[in-house]
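One chain of protein is taken out of this complex; the other chains stay put.
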Amino acid sequence: MEYLYTIAILMALNVILASSFNFVIGYGGLISIAHPVFYAIGAYGSALLARDGGVPVLLAIPAGALIALAASVLVALPSVRISGDYLLIGSIGVQLGILEAIKNVGWTGGAGGLTNIPALLRPGTDHGVYVALVVALAVLSVLLLHWITRSGYGRAMSAMRDDELAFAALGRNAVAMKVAIFALGCGLAGLAGGLYAHYFRFLAPAQFDILQSAALLTMVVVGGMRSTFGPILGAIVLEVLPQAITFLDLPAGLLGPMQGILFTGLVLVFMFIRPQGLIAAGSVWRGRALEEGHAGQS
Amino acid sequence: MPVSLEVRGLSKRFGGIVVADAIDLELRAGRIVGLIGPNGAGKTSFFNLVSGVVRPDSGTVALEGRDLTGMKAHRRARLGLGRTWQSLRLFPSLSVLYNLLIGARHYPGERLATLILEHGRVHRAEKAGRQRALEVLQRTGLDGFAHREVGSVPFGQQKLIGVARALMNEPRCLLLDEPMAGVEGQAYRTIQSLVRTLAAEGISVCVVEHNVAFIRDLCDEGVFMFAGRVLARGTVESLIADRRLTELYFGT
Partner (left out) sequence: MFSPLILVQILWTSLATTSCFVLFALAFALVLKVNRVFNFAQAAIMTVAFYAAFTAVARGGAPGWAGLLAALAGAAFMAVALQVLGFRALQRRRASSMFVFIFTLIVSELISYVAMLLFGTWPATIFPSLFWPVTMVGGIAVSQWDMLALGATAVALIATFAFLHLSRIGQAMTAVADNPDLAAFYGIDRNRAQLAAMVLAGLINGLAMFLYGTRAQVQPTSAIELLLFAIAATIIGGIGNLGGAVVTAVVLGLVQNASVLFIPSEWQGFLLYFFLFLAIVLFPRGVHLPVRKRPFRTVAAAARRPEEPAGG
């Protein structure tokens, strides 16, 4: 039972991560690979606040998400101002640099990891409660993002991706929009981090390395970029596949690389054979029924 | 008539190419100025500099007495500077109506926080924007196309969408980059009368156009540009009559 709970929680967390990552790279058109690092910032922030700062866990988790959000604004502001390419480069620097910092400073537990993180649930509580909480938050996150992308804001995101100059010349602030998109996406990743930390109660920098970036990219690209259900499907597939590999009983040294090859290989296969992913998003923006104003468009 | 747009000493060079060389220009409310000159003269670059899409090396731009120098493109647009693009630059993933809605003047839903927290306000703004978009579509004779994808609309109407989109912002000054290139028939006449009406409403207009008949019929005044400089200004007739300018234009 515990095993199934663990899988369910990881799956729900991956749904949050993949959906928010899809929001950033798919809808926002912002190329970043640093999503795992904001996941880490949320996890470490929340864990340290609760463990060393004495903050109640229930407050520490949203605080961790806010820290991740603030950090993402600091990253996005300088890099998005110039052009999209810089965000990618900046994000690689942030991804590697912050993990390097976590490994090197004492108060994060260093490379060995952070232990004794307080749990959210009182000892003895059925862990099914936690599963329900995480799944509920995952559903809420997906609904929120879906709602945004189908609103006028989503329409503006679509226009911005189409043509940023024309967008700006119509009085729309593309930079502010990109920063907001990045911040919301990364804040949700931070929320997932806090939820992870106070259930598994152990964090190590290796959990947030570039393998995670590859995995998230795979979930989004394989599932279907810019669709609501694509990343969810991707997250589920990618949680199940590695579990299947675990059953193969490979030596531990091979397991990591095999998973990595699986993730990256899948992305490549999809990029060339089915670039739109399992669930294809149309090329035309569609609002929600209310905003469409007409039963059948065109 | 009051000065609408005032440009002083606008200069820009790309490497060795001077695209704007200390340009001074005034547009007056209600007047239509034709900007003419051969390809590569720097007409589009002038629009880019004025609309804030390209940063000038020096020079100032003011709209209705308000200094725009150094402002980002989106702020200039909100203050009433509208423009269209030689290469259209419509949003292919949006329908015609939605293309217009991107230009809506007041859109609180543009802020993510407002969108989430004050949904009612956003909803009302959305309705108002839609109302205005439908009016503009009517005005530009595009009402039949509202829900079509922009790519599926005839070329002349696509040009009109570009103008209509810029009107959503209620501009005080409108820069039109070759609105007539490749346009004929009904769309031609619509654009022509639309520009006239807009000017009559007190908007200042600057049109880049190679179609001499169009410029002559429409413009109160002509400005001749060459190699990033304003060489002459006066009535369109006088510019056309000037042998020196025609030679530059046709590159003999």
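Each chain gets a letter, A and B, in the order it is written, and its residues are counted from 1.
Note that contacts are C-beta pairs under 8 Å (C-beta built on N, C-alpha and C of every residue); 3 or more make two chains touch, one makes a residue touch a chain.
Given the structure is predicted, the values throughout are model-derived calculations rather than measurements.
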{"item": "Contact partner of the left-out chain, one of A:104, A:125 or A:243", "value": "A:104"}
{"item": "Residue in contact with the excluded chain [from B:31, B:74, B:89 or B:130]", "value": "B:89"}
{"item": "Residue, one of A:55, A:73 or A:210, that touches the chain absent here", "value": "A:210"}
{"item": "Touch with the omitted chain, as defined above, among A:5, A:86, A:202 or A:229", "value": "A:86"}
{"item": "Residue ranges of chain A at the interface with the undisplayed chain", "value": "25, 29, 31, 33, 78-79, 82-86, 88-90, 92-94, 96-97, 100-101, 104, 163-166, 210-211, 213-214, 217, 221, 253-254, 256-258, 260-261, 264-265, 267-268, 271-272, 275"}
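Convention: only the chains that are shown with their structure count from here on.
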{"item": "Chain A partner contacts - residues on chain B that touch it in the complex", "value": "51-53, 72-75, 77-78, 83, 85, 89-95, 98-99, 101-103, 105, 107, 109-112, 115-116, 122, 126, 129-130, 147-149, 165-166, 168-169"}
{"item": "List of chain A residues in touch with chain B within their complex", "value": "144, 148, 151-153, 155-156, 158-159, 161-163, 165-174, 176-177, 180-181, 184, 283-285, 287, 291, 293-294, 297-298"}
